[in-house]
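Yeah, one chain of the complex is gone here, protein chain that is, but the others are all in their spots.
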């Protein structure tokens, strides 16, 4: 993750693009790219592996840039959130169910 | 990234949730979480650091799960895409500009 | 609204496109078009009036088709929701504030 982050910071610095990368603009960008991934599944579930690879890579790149701009360590936040989810969704209550934690 | 992936696979296996995690459903989930991040910036650009950390972590977790389901190596795809972007956006043409590659 | 709805039904019938227009696929389509509108504001708030007109028209067309597929009268639902919003957001409590109803 750090390797990707450093390459992205350099990529943007070289292009003088940091000026556009406010947290808000990056949040918009993540939604825009997420919809491009969704578009690969708009009318059916047969997807083009090249198209979906491109889009999911774009989304994660913007997420790495977002985390950098708001000064959080993405990996620690994911591990923390996963730990919280384990408590919110105890195996005994949610096994095999797609219900939300506030529905069971 | 592998560490996160393995923890996520275990988390979902324990809950018997793999049945819900088709590539299409995960693509929808990424868009849904991306919009929750965007909601942190709906009316202004003052954000709650805890809320944005939660949302960006959720997005990346779904991306890691998506990559696993469609059998791609997320890190390699990101490095490949970044390399392609370097060619699509040469420094000499796009420095300081937010234009798309097909606009300059 | 009825005029638009009837034109859209005919447009899709002629193309034999109703088969693709499940409520789920239309919901995805609305998100995809909404992100295209958002893209007009990705890096700044200067927008192209032609681009935003196209996108907002696309979104509403998909919403009209969605309402038709799930058998609701869009106009009545909007008037009902607006009425509920008036109660959820009483003027005395929310004047000049962008807080959500569960935050005040």
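So that you can tell them apart, the chains are marked A, B and C in the order they are listed, and the count of residues begins at 1 in each.
We adopt the following convention: a residue touches a chain if its C-beta (ideal position, glycine included) is under 8 Å from a C-beta of that chain, and two chains touch if they have at least 3 such contacts.
In this text the structure is predicted, and so the values were computed from the model without any measurement.
Student: Which of these touches the unseen chain: B:6, B:42 or B:76?
Tutor: Reading the full complex, the residue touching the unseen chain is B:42.
Student: Residues on chain B that touch the omitted chain in the whole complex?
Tutor: 20, 25, 28-29, 31-32, 34-36, 38-39, 41-43
Student: In the complete complex, which positions of chain C touch the hidden chain?
Tutor: 1, 4, 7-8, 11, 14-17, 19-20, 22-24, 27-28, 30-31, 33-35, 37-38, 40-41, 45, 47, 49, 52-54, 56-61, 63, 66-67, 70, 72, 74-75, 77-82, 85-86, 89, 91, 94-96, 98
Student: If the missing chain were put back, which residues of chain A would it touch?
Tutor: 28, 31, 35, 42-44, 98
Keep in mind that, in the parts below, only the chains that are shown with their structure count from here on.
Student: Answer with same or different: of all residue numbers used at the interface between chain A and chain C, are over half used by both copies?
Tutor: same
Student: Rounded to the nearest whole Å, what is the centre-to-centre distance of chain A and chain C, using the mean of the C-alpha atoms as each centre?
Tutor: The mean C-alpha positions of chain A and chain C differ by 25 Å.
Student: With chain centres taken as the means of their Cα atoms, state the distance from chain A to chain B in Å.
Tutor: 3
Student: Counting only residues that touch at least 2 other chains, which ones in chain B make the list?
Tutor: 28, 31, 35, 98 - these are the residues of chain B that touch more than one other chain.
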